[in-house]
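Complex shown without one protein chain; remaining protein chains in place.
For subunit A:
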Amino acid sequence: MEKKRADESVQVSAPGRLDRFGFVKQEHNSPSPDGPPKNKSALEYQREQKRVRKWRKMIGVGGSDWKHYVRRKPHVVKRRIRKGIPDCLRGLVWQLISGSRDLLLMNPGVYEVFYSFNFLKSSSIFPSYNLRSYFLLLLLKQLVIYETSASELDIIRDISRTFPSHVFYQQRHGPGQRSLYNVLKAYSVYDREVGYVQGMGYLAGLLLLYMSEEDAFWLVVALLKGAVHAPMEGLYLEGLPLVQQYLFQFDRLMREYMPKLGEHFTEEMINPSMYGSQWFITVFSYSFPFHLALRIWDVFLYEGVKIVFKVGLALLKYCHDDLVKLPFEKLIHALRNFPDDAMNPDTLLPLAYSFKVSKRLEELKQEYEKIHGKVAESKSKQKQLQLA
């Protein structure tokens, strides 16, 4: 056996051994359902090009037409996003639909302040940033007294353990690992109450494959602070309150849609935290095939967290007839290793869309709050987002 630790020296993989997203191919893996199309026919290629042209038209130069288009034809946008955003436009579109682009434009230069915090603290030299606003000055004051330590060490420890099979993150101290560190560190300084929690690296890591550090930072802010949808910081706050609420809601939904499976889970003492925590905490980016994760993220950023519930339900539904027969241990295994055919986005996502959950989710949320009280949101008022 090779006696080297992962973080000491990892061979950066040769391009031929990578899939089209930059992950090292696993030998035993059969070609994934949506894997690199080997012999794409001319017709398919043309269709793909046509799709990209449609998208470009919809977005406009640098996203200039986007808002107008969304206002005019929201259903067209929704339908197209559900079919998958073209990979070459994904990074830009994600920023547009998540509201992160607006945040970035409203807060110019702020990311640099957060991310240069290390330098600022260690050298006690104030960077020559243009401190345009009082807000920025306040921020800096706050940062200087901020004690780092805990989050920082946790982040460093997890950097090489985030997407370890992706070429961008394999090189020790390479550009990928550095970017990941910067974004997570910046966020932990920006939002001390959340700080850094394991799982956030997968969010940031996924985003960094499609956008710059600064863009990724604001997208994490948009998600956690709720720029477009309900804030998700409760996934990471002390006590993981939103994880608990989501798991409660998911468990109930699952039992309503699949009573037989629900009963089987009760008999076998299967609890949603045994399989569902990572679904919510990392929005399916932790252990699901990347091509599927991307398609889920397309919808997640536009429609919100309910797609996570829908995909979860679809997974259980797809495997329902097998799952109801399995005893405890095999169930646990099956719930963490779904079959390849279930991982095909064009099979799984239409099934996911067939679940209508919005109304029940809201009711179940209220029910949960009756029992457990309202899920706490960040106490700091200062970090409230204002969007144009």
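Definition applied: a residue touches a chain if its C-beta (ideal position, glycine included) is under 8 Å from a C-beta of that chain, and two chains touch if they have at least 3 such contacts; residues count from 1.
Note that in this section contacts and distances are computed from a predicted model.
Comparing "Cullin family profile domain-containing protein", "Ras-related protein RABA1f", "Mago nashi protein" or "3834_t:CDS:1" against the UniProt entry of the hidden chain yields the protein name "Ras-related protein RABA1f". In the complete assembly, the contact with the undisplayed chain comes from A:Met274, out of A:Val228, A:Met274, A:Leu326 or A:Ala342. If you put the hidden chain back, the residue from A:Ser188, A:Gln244 or A:Asn344 that touches it is A:Gln244. Panel shows subunit A; residues 1-6, 10, 154, 157-158, 161-162, 164-165, 197-199, 201-202, 236, 238-240, 243-244, 268-269, 271, 273-274, 277-278, 281-282, 286-287, 328-329, 332, 336 of it touch the chain omitted from the view.
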